[in-house]
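Heads up, the thing below is written out as C-alpha cells.
Yeah, one chain of the complex is gone here, protein chain that is, but the others are all in their spots.
Entry: chain A
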Amino acid sequence: MLAFRRGESGGAMEVFLQQLINGVTLGSIYGLIAIGYTMVYGIIGMVNFAHGDVFMLSAFIALLILLLLTQMLGLGAAPAFIVAMGASMALTALWNYAIERVAYRRLRGSFRLAPLISAIGMSTFLANFVTVTQGPNNKSIPPMWDQVITLTSGGAYDVTLSYRQILIVAVTGVLLAAFWFVVQKTPLGRAQRACEQDAKMAALLGVDVNRTVALTFVIGAALAAVAGSLYLLQYGVVKSTDGFVPGVKAFTAAVLGGIGSLPGAVLGGLLIGLIETLWGQYFSSDYKDVAAFSVLAVTLIFMPSGLMGRPDVEKV
C-alpha cells in the first residue's frame, strides 16, 4: 500500500482510503443492477422501472432461502450463501421472465409510454406484494463473514477491508467477465446484439426476437439477483421498499455511463457508489443522493449520451 504518514493530519488519508473501499463495494452492486436497465433499454428501448423492485425481490428470495438453510437445516454460512444466491438467481430470472411475458410483450409494438406505464405498475405491484407477504419491516440475517483485514493500523483510524467486501467485489468481477464473454463471443450474445441494433433484420436472419428479448430479461434479473444477494450480505437487512432507491441509483448509473453501453453501466455504477460515499464522508450524508444526481445532470449537459454511450451516427 501507499506510504502513509500515519497520525498526521488526523488520518485523512486513511479515511479517504476506507471510503474508497466502501464506495467500490456499493458501486459494484449498483453496476450489477445497472446492467439490467441498460440491456433492456438497448434491446427494446424501454426503461424498466420495475427493475429496482426485481432487485428487492431477489434479496428477499435470498433471505428466505438463507434463513431456511442456516436456521432450520443448520447449513454453514458459505454453502448456504452460495445456494441461496444461486436459487435467487434462478427464481428471480423466472419472475422477470413472467413479468416480461405478462406486462411488456404485448405492449412492445404500442406507443412508447405504454410499456413504461406498465413497468411502473409492475413496480408498485412487486413492492406491495412483498409488503403484504413479508411485512413492511426490515428483515435481517445474522451477520456473516464479519472478519476484517486491517490494511493500516496505528494511525488515527484503521483502514479495514472486510471479507464481505472482498467477496462482493470478486463475485461482481467474475460474473461481469463471464457475462461479457457471453455477450461478445457466443452466438447467443451475437443474436442479442443483433436484436439490439435491428430487430427486424435479425428476424430475417432467423433470430427469434421474442425469445431473445425474454432472455435479456432473464439475464438482467439473474445479475440483479446477484446484486440483491450481495446487498443482503453486506447490509444484513432488507425491506419491501428497498427496491426504489437502489433502483433509481442504478438507473442513474446506467444513464451516466451511457444507456445501452454495458461497460458504461459498470463504470457508472462505480462512479455513483464512489460519489455517494465520498460526498457522505466529506460534505453531508443527507445530501449524498443530491450529489449523485447532480453529477449525472452536469455530465449529461456536456456529454448528452453519457460517458461511454455512442451517439448514433451511422453512414447511410
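One rule holds in what follows: a residue touches a chain if its C-beta (ideal position, glycine included) is under 8 Å from a C-beta of that chain, and two chains touch if they have at least 3 such contacts; residues count from 1.
Going forward, contacts and distances are computed from a predicted model.
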item	value
Omitted chain, identified by the protein name its UniProt record gives, among "Hydrogenase-4 component E", "Lactate utilization protein B", "Sarcosine oxidase subunit gamma family protein" or "Branched-chain amino acid transport system ATP-binding protein"	"Branched-chain amino acid transport system ATP-binding protein"
Residue among A:Arg105, A:Arg190 or A:Lys288 that touches the chain left out of view	A:Arg190
Residue among A:Met201, A:Val245 or A:Ala297 that touches the chain left out of view	A:Met201
Contact set of chain A toward the excluded chain (per top definition)	187, 190-191, 193-194, 197-198, 200-209, 310, 314-316
